[in-house]
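Yeah, one chain of the complex is gone here, protein chain that is, but the others are all in their spots.
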Amino acid sequence: MSGFSAIGLELAVVVGALAILMIGVCVSSERRSFLSYVAALFVGLVLLSSFLVSWPEKQAFFEGTYLVDGLALFFKRLFLVAAGFVLVMASGSSRETAIGVEFPVLVLIALAGMMFAASAGGFILLFVALELVTVTFYVLVAFARNTRRSLEAGVKFLIIGAVTSAFLVLGMAFVYGATGTMNFDELRVAPIDVGNKQLFDIGLVLVFVGVGFKLAAVPSQIWAPDVYEGAPAPVGAFLASGSKAVGLVLIVRVMNSTMLQGETLWAVLLAVSAVASILYGALCAIPQKDLKRLLGYSSIVTAGYLLIGLASGSEAGIGASLYYMTAYTFAALAVFTVVSIVFGASEPAEIVGLAGLYKRSPLLAVALTLSMISLAGIPPLAGFFGKFLLVKSAVGSAGLKTGLVVLIGVMVVGILISIYYYFGVIRAVYWVAPSKDGKSIIVTRSERVALIMLMVGLVWLGLFPGRLIRASSGAVGSIAPSRQAIAEVVKHDGERR
Amino acid sequence: MTVGLNHYLAVSGLLFCIGLAGVLFRRNLLVVYMCIEMMLAAASLALVAFSRFRGDLDGQVLALLVISVAAAEVAVGLALIVAVCRRGLKPTADELAGMKL
Amino acid sequence: MDPLTIIIAAPLAAAGLVAVIPGNYRFLIRVIALLATLLSAAVAIWVFAEFEPGASGLQFETRSVWVKSLGIGYHVGLDGVNVGLVLMGALVAFAAACVSREIAERVKEYYVLLLLMAGGILGAFLSWDMFGFYFFHELALVPTFLMIGIWGRGDDRVYATYQITLYLSFGALLVLVGLIAVYVQCGANTFDMVELHRHVAQTPIPAAAQRWMFPLLMFGFGVLVSLWPFHSWAPTGYAAAPTGVAMLHAGVIKKFGLLGLIRVALPLLPEGAREWIPVMGVLAVGNLLYGGWVAMRQSDLNRLLGYSSVAHMGFAFLGLASLTVLGVTGAVVVMIAHGFLAGLNFALSGYLRRVAGTTQMDRMGGLLDKVPFIGALLVMAMLAGCGVPGFANFVGELLVLFGAWEANKTWVVVAAWAGLVVGAVYTLRAVRTILHGPLRTELATVADPAGAWHRSAYALLVVALLLFGVVPGLLIARIEPDAKAVSGTIATGIEMKAAGEVGSIVRGAVAAAGVGVRQ
Partner (left out) sequence: MPAIEQLVWGILLLPLISAAGITLFGLRRPRLAGVLSVGAAAGVAVLSLLVFTGTPFGEWWECSAEWLSVGELNVPVALRFDPLSLTMGLIVAWVSFVIHVYSLGYMRGDRGFGRYFAGLSLFLFSMLLIVLAGNLLVLFIGWELVGVSSYLLIGFWYQRPAAADASKKAFLLNRLGDFGFLVGLLLVWSKTGTVDISELECKLALDPGLLGSLATAAGLLIFCGVLGKSAQFPLHVWLPDAMEGPTPVSALIHAATMVAAGVYLLCRVFFLLALPGSAALELIAWVGAFTALLAAVIATQQDDIKRILAYSTLSQLGYMVMAVGASSVSQPPVAAMYHLSTHACFKALLFLGAGSVICAVHHEQNIWRMGALGKKMPVTFVTFLIAALALAGVPPLSGFFSKESILASVLESNVAARHALFAVAVAVAALTGFYMTRLVAVTFFGPERTQIAGQARESGMILTIPLLILAVPSAFAGFWGIDSAYASQFKGAAVEHAGVFGRIAAAFTHSPVATLWGLGAAIVGIVTGLAVYWNAATDRLPEKLGLVAGWARNRFYFDELYAALNEATHEFLSRLADGVDRWVISGIMVRGVHGSIELAGRLLRLTQTGNIQIHAVLLGAGIAILLLIVLRH
């Protein structure tokens, strides 16, 4: 496989974006909302084609900067799915996102950035791809710039994003300084002098902070509530799904490549961040009244869960995080779809506004309920299995080390609190009487189809998780040989000494 | 006295801290934004310094990319700040604190 | 299709069917719900009758792979312990469907959730896979929360809903962590309980691990069964719950925790059990005495019933804590009997609420004249509740007392006091205030709306209580061999401790013999 065919998916997406931009210029403005459909369809085609190509097991391109392996592919497909639903969402009822041709184009460009990021083989591509995503999102978040909230959210995202990028670059510089390389494969086996160890550690923490910005993990979680609240609903959906997954895959990659030198560092770092994220997000979410803001906090909690899987350090743990990310993606997409239909894309989403939704639109009520239940981690939906796998990986690596006990304890507390606030939403949907002006809500056909697909996905993943578990463990397994290599290196090291 | 790696790093660190302090304490968002650019530049300086003393070009490549990405960021950032001003808002952090808690 | 799968699938399939029927076909929806639960009940009766007491291994067993990589499977089967529980669960579910005619709003949603509850809990009872066990239970639990929230009553219902939801979720999460710990520590890469029993017989879980895993499961399951002092969700929740939900939850779903202790905690973690059993005994006594005392002071019938069910669970815990054949058998009988009884009690209280418009006991009075049939049943239920012979509860409580006597005499004396005296105090007070005395004037005009369906539901439960009370052999012949296996595992555990340094080979052999009784 040549380098260009290796980046074929990304190229396709970029070309698609440009094409839509061109078409958009020519099409009259009334028919431009049509472009989102086209983009969604196109993304679907790319997704399909990703299954038709036979990908190499694991191969590096462009002198090791670009990797094709199971992990990259897993995430690329996840990004494609997320982008597809986001585009459908954008095409629907929300006026302001559909009018411009820019919206689908920007989504596609961000998508391309995400896909590149998933394949990053070193810090260089990591940074560039990450910034591609981030800069695109600055625009997307502030897309409804005629509303003050969207604008404010954009500025906040911009400032915090830029600061964390600075930390990221500094961190990369330190790691580079300590090891002399930016390539992940070389990093893995790069020797570090004792004098440089601290530099390396600080560098890794800063890189974690920079990448954790995408994930919304403590300490760079602070933007999430404001941005989720202010951004248009489809953008929120993309933040919760694609953008968060980018953070996850990059942390997995960095962690995987520095595990040898920084095993305890990662364990402590991830555990502390996970605990803080879960507690912070869950506690702050309790008194929330705006659904989008609530999702912002819950996204912080989710980041914590994802980190727990990584913190357990096992292959199963990382697989669990991947599974949970997928489940979360489905649920978050469904919730944001409902929000954008019920409230409009960039209006405030007061939870009390959901009163009597079961009467106004049973489909939306059921979709919201299912996704809330899935987010709360209750069977038989996807979220339950995700949390189950996470707990399993944590317990599995626990023995009875105090750190992981705390982690599990915090996780239990977090799940409980999240049940509390998710049930608040369900309560508003079902047992608060509808307000007087509760008209029934019109759901377009494409939205209906999208919602049903998401619901089926939630239930399917909950009842028959086997395939996805295999896929996620396969994805993790594809980077495992290198993990095995680590073990060998460690052994050699030991023998040498 | 020969100028060594540590000197570069000290300068870089100093710059980074100045930038950070600016981000934290300046009122005008435009200035804040410039301070962020300063932080990026400081980080790039560290990169280049390491690259130079390691005798490896990767760092310099990344530094170049950082500069170009920063330019893109500035474009978007300025546009946003302009949009803020066009809505008749002052570009300060206090003014843009509508969403909270 | 095998019978056990029918028992589980009938309500679940019906739930799916009802979900696609338009909401205004109320009659059709009710009929479907009734037929589905009736089918479950009929099959449950059939397998109960066909069950061969004392035969080795599981009966009516079915297994298939679910998630292979994790060792999760769909594995259902009957042993002596769950055969009675399933019968009880299916009958109570049918009764709950019968009394649910009182629901007037959002009938369709109500029945979907009710059927989910029924199918879920029956699945949990039948499952021999720890994952399925937990999964099905959660499937039953979540509708409970929703139903209390949507169709609940009383000013307190929002608080009650949140409390029961969070409290039970807390218990369930502890259980989940505990079950996963069992899976991990066993290292057999399977959630199948039969496999796990077999595996543990050869290589027991390290004692140090058992010591922290057992309390996790004990308190986790304990919360689900309202183990003192983790009980306060029960009275609040049941006071707010609609009738059918209270029946199903108090009667059936609550028993999941006890079944979990019998299935997982006791046989797989004998060392941990040995260490923690005294704690469980003390808490059981807390349930009995404290629950009873608090029940004495309730003025709301549902809260009284809630506390009385807390108290009754004390007997089950005490029986398990005794670790004797008698005690464990008694505990299972108590579980089954209390299932019928709680179902009956809450059905009756729901009925009285319809008649009198309240569950405040001091606002009722002299109702026996107005509702002779229901009143008579309430008297019977109350008498059954305070352990009068002829009802199944008596048998269970008696066995528990006899079984626990050797384990700890103080517990038994306190339990006997609580069961015989305190129980009688609050049940008789309830009868006195609700049914006896002159009819209150504001109730003079109430009518008795008991229809045939209602009557059949109540009668069914009473008949079951009486049947198993008069012919306890029906249950006991089935339960005893498995109770022996459970208490045997722990007993060998104690022996192992006594033997001290005999060595792991002997330990394994002894444990294998203990479990061999089951297999």
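Labels A, B and C are assigned to the chains in the order they are written; within every chain, residues are numbered from 1.
One rule holds in what follows: a residue touches a chain if its C-beta (ideal position, glycine included) is under 8 Å from a C-beta of that chain, and two chains touch if they have at least 3 such contacts.
Quick caveat: nothing in here was measured; it's all calculated off a predicted structure.
The chain that is not displayed touches the following shown chains in the complete assembly: A, B, C. Looking at A:184, A:238 or A:280, the residue that reaches the missing chain in the full complex is A:280. If you put the hidden chain back, the residue from A:19, A:45, A:189 or A:222 that touches it is A:222.
From the options C:428, C:446 or C:467, the residue with contact to the chain not on display is C:428.
Listed by residue number, the positions of subunit B touching the unshown chain are 20, 23-25, 29, 32, 93-94, 96-101.
What subunit A contributes to its contact with the hidden chain is residues 155-156, 159-160, 163-164, 167, 198, 201-202, 205-206, 209, 218-220, 222-223, 225-226, 264-265, 268-269, 272-273, 280, 282-287, 417.
Looking at subunit C, the residues touching the absent chain are 163, 166-167, 229, 231-232, 236, 289-290, 293-294, 296-297, 324-326, 329-330, 366, 368-369, 372, 379, 383, 386, 388-390, 394-395, 398-399, 401-403, 405-406, 412-413, 416-417, 420-422, 424-425, 428-429, 431-432, 435-439, 472-473, 476, 480, 483-484.
We take it that only the chains that are shown with their structure count from here on.
Distance between chain centres (mean CA atoms), subunit A to subunit C: 42 Å.
With centres set at the average Cα position, the gap from subunit B to subunit C is 64 Å. Chain contact summary for the complex, subunit A toward subunit B: residues 122-124, 127-128, 131, 135, 138-139, 142, 145, 148-149, 151-156, 158-159, 162-163, 165-166, 169-170, 172-174, 176-177, 180-183, 225-226, 229-230, 293. The part of subunit B that touches subunit A in the complex is made up of residues 12, 16, 19-20, 23, 29, 32-33, 36, 39-40, 42-44, 46-47, 49-51, 54, 56, 58-59, 61-62, 65-66, 69, 72-73, 76-77, 80-81, 83-84, 87, 89, 96-100. Per the touch definition, subunit A reaches subunit C in the complex via residues 358, 373, 378-380, 384, 388, 391-392, 395-396, 398, 400, 408, 412, 415-416, 419-420, 423, 426-427, 430-431, 465-466, 469-470, 473.
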